[in-house]
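Only one protein chain is missing; all other protein chains are in place.
Chain IDs A and B follow the sequence of writing; residue 1 opens each chain.
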Amino acid sequence: MKLTKMMMTTTALTLAAGAAFAESHGSMAGEMTVVSWGGAYQNSQVKAYIEPYQAMNDGLKVITDESSAEAVTKLRAMAEAGNITWDVVDVVAADAMRLCDEGLAMEIDPDTMLADAPDGTKAADDFGDLMVSSCFVPQIVYSTTFGYRTDLLPEAPTSVCDIFDTEKFPGKRSLEKRPIGNMEWALICDGVAIDDVYTTLETPEGVAQAFAKLDTIKDNVVWWSAGAETPQLLADGEVTIGSTYNGRLFSAIAEQGQPIGMLWDWQMFDLDGWIIPANLPAERQARALDFLKFATDTQRLADQAKFISYGPARASSAPLVGKHAELGIEMAPHMPTDPNNAKNTFLFNYDWWASYRDDLDAQFQAWLLK
Amino acid sequence: MATTLPPYATTGQKIWYYAFRVFCGLVFFYLIFPILIVIPLSFNAQDFFTFTPEMLRLDPAGYSLKHYRDFLGANGDYSWLQAFSNSLIIAPAATLLSVSLGTLAAIGLSQPHVPYKRQIMALLISPMIVPLIITSAGMFFFYSSVSLQGTLAGVILAHAALGIPFVIITVTATLSSFDRSLTRAAANMGADPVTTFFKVQMPLILPGVISGGLFAFITSFDEVVVVLLVGSAGQKTLPWQMFIGLREQISPTILAVATILVVISIALLTTVEMLRRRSEKLRGMSPG
Partner (left out) sequence: MAETSTNGPMLAADGTPLKQSLAKALKRQKRMALLLIAPLLIFVLVSFIMPIGSMLMRSVQNTAGTDYVPDILPNVVVALEDWDPATGELPSEAAFKAMAIDFAAAFENKQHTQLGRRFNYETPGMSSLFRKSGRPISRLKIDQVTDFKSELIGMDKDWGKIEYWATIKANSGYYTASYYMAAFDAERTLDGVQMKEPDQRIYQKLMIRTLWLSALITLCTLAVGYPVAWLLADLPLRTSNLLMILVLLPFWTSLLVRTSAWKILLQEQGVINDIWVAIGFTERLSLINNQLGVVIAMTHILLPFMILPLYSVMKTIPPSYLRAAKSLGADNTTAFLRVYFPQTLPGIGAGALLTFILAVGYFITPELVGGADGTFISNRIYFQFSSMGNWGLAAALGTIMLLIVLLLYYVYDKLVGIDNVKLG
């Protein structure tokens, strides 16, 4: 062990010159790196948050990064290296909780660091239950749900269990290549009550039951790993029903005019929001906090909904959600949180999956390879 | 297998001869078609990845430079241009590093008595052989521990290491046919080793050095796995941007970028071929 340490120290010294050069490059004043998920979602953030913020801060250069999917791994490495190159990071709530627990994200005090609602409601109350971690500033509520081809199916599916009915609803389905979501839907459609889903999945019999249900459609499934795939597969007519993030389906329906309908039954809610990496240099931290305060105020969150159909995380933003920026259609009915869409829902169970994800993922992979 | 069909060939031989030619023609088509197909598609006026009816009718309205304008930032998105300029910083820097160190080492390796020559060669060529995912994971861990992860210097070092094998291979190949009596002659006539190197050896091995450099350049210019892990947003290169575009949603701008890259490869290949012939001529190996 000592030998490696010594070798590493020597190397560190050898490379110090290079690193010094690079660091002076990275922490230039007037530069901010914002990390998000890419695609239409990141575009909506650029339009609603980044561009207005840049207009207020002359000369600020914003670098965008699309690495949110690898955020936890990369932040761990950056912390280990003591060289954090990101300033503001968009992550799902589960990742925010992990980063917060590990001390990789800074704690945010909603009273002092976030803007209150226009009517004076404290930020903490405005976000309410959605502040699931003390490091996490929620931004949107999104859901993983189904879209279907209105012209290729004999009738419109009304229940999530219709995806398991290949006779009534012929054609292939696209499902995400991971157990989360699919296992829950399989059990719900196999008659397990929603409250018992996770206790059932903790037993080998429950896992077998879920796989048995998925087995009934396995030959008809195209597996996706990027959110853009299902809209594409639906547009190509390669699948007739498919799961993806609701915002992706919205752009396929409203912006591209595809013959796709929404199936909101048992949609899986999840939260997405911002964190700031812990231990940033003071100047960059101040800049990141300033941006965060701006980007999560009531108006800005409502603005984002002009570009993509994700529900703003502040209660006070909901009434301000207006029309789509270019298409002029009312956005409210397309929100996953709209009462008409949210009859049957469940929330992505962070805590449970944190414990069982590794194991179920391996079993899921084995099931796929069968 | 004869180049020309003799007049006395039997029918069977004729069939065999033509079948063989047709098969080879198909393979050449398979090799080159996917690369050339992106060129016309990149001028598509629409956001499709296939030929539109307008394009097939050769209707000018079916064609446009839209995707090239997007590459240049006409839609307000300068990320492609930024990535391109990052690539143009990283690749030459990595090339310079691997060529200078690699050429010196290749000269050392081609001396007549080098202890552990085979082992050293094996070590220096290994970056080409070790799967990139392993190299990049290792670099990710190690560069993190020495504060190089996410820095420009880190990406350049990593890419230089990947380029080394190509420099070593091409330069040692040139040196193997280098006539050692020339340096002795120069030394005899009173030239010191440094003068000998620059006046005698260097001009003769230069073609090998340059083509090794071009290989190192294209290696860095193409590389995506290492930069994904060792780099951060500030070092986003062109291949990185393409990889995101391909994995997320296929943006048609990729076709324009692909065309630009194909043109660059053609230019590099031409240079290397010319250098190879020049060097063979210089060393009297080939009629040219």
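As a working rule, a residue touches a chain if its C-beta (ideal position, glycine included) is under 8 Å from a C-beta of that chain, and two chains touch if they have at least 3 such contacts.
Please read these numbers as outputs of a predicted model, since none were measured by experiment.
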{"item": "Chains on display which the left-out chain touches in the complete complex", "value": "A, B"}
{"item": "Which of B:Met121, B:Leu152 or B:Ala233 contacts the chain that the document leaves out", "value": "B:Met121"}
{"item": "Option from B:Ile164, B:Ala186 or B:Val209 whose C-beta touches the chain left out", "value": "B:Ile164"}
{"item": "Per the touch definition above, residue among B:Phe71, B:Phe178 or B:Phe221 touching the missing chain", "value": "B:Phe221"}
{"item": "Absent-chain contact - pick from B:Ala61, B:Ala74, B:Ile133 or B:Ala185", "value": "B:Ile133"}
{"item": "Chain B residues that touch the omitted chain in the full complex", "value": "1-3, 13, 16, 20-21, 23-24, 27-28, 30-32, 34-35, 37-38, 41, 49-51, 97, 101-102, 104-105, 107-109, 111-115, 118, 120-127, 129-135, 137-143, 145, 157-158, 160-161, 164, 166, 169-170, 172, 211, 215, 218, 221-222, 224-225, 229, 239, 242-243, 246-247, 250, 254-255, 258, 261-262, 265-266, 268-269, 272-273, 276, 286-287"}
{"item": "Positions on chain A contacted by the hidden chain, ascending", "value": "1, 4, 7-8, 11, 14-15, 69-70, 72-73, 76, 80, 98, 101-103, 177, 202, 222-223, 236, 238, 351-352, 354-363, 365-366, 368-370"}
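Keep in mind that, in the parts below, only the chains that are shown with their structure count from here on.
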{"item": "Touching residues (chain side chain A, partner chain B) in the complex", "value": "8, 11-12, 15, 18-19, 21-23, 25-26, 33, 35, 38-39, 63-67, 74, 77-78, 80-83, 85-86, 226-228, 232"}
{"item": "Residues of chain B defined as touching chain A within the complex", "value": "79, 140-154, 157, 232-234, 236, 244, 247-249"}
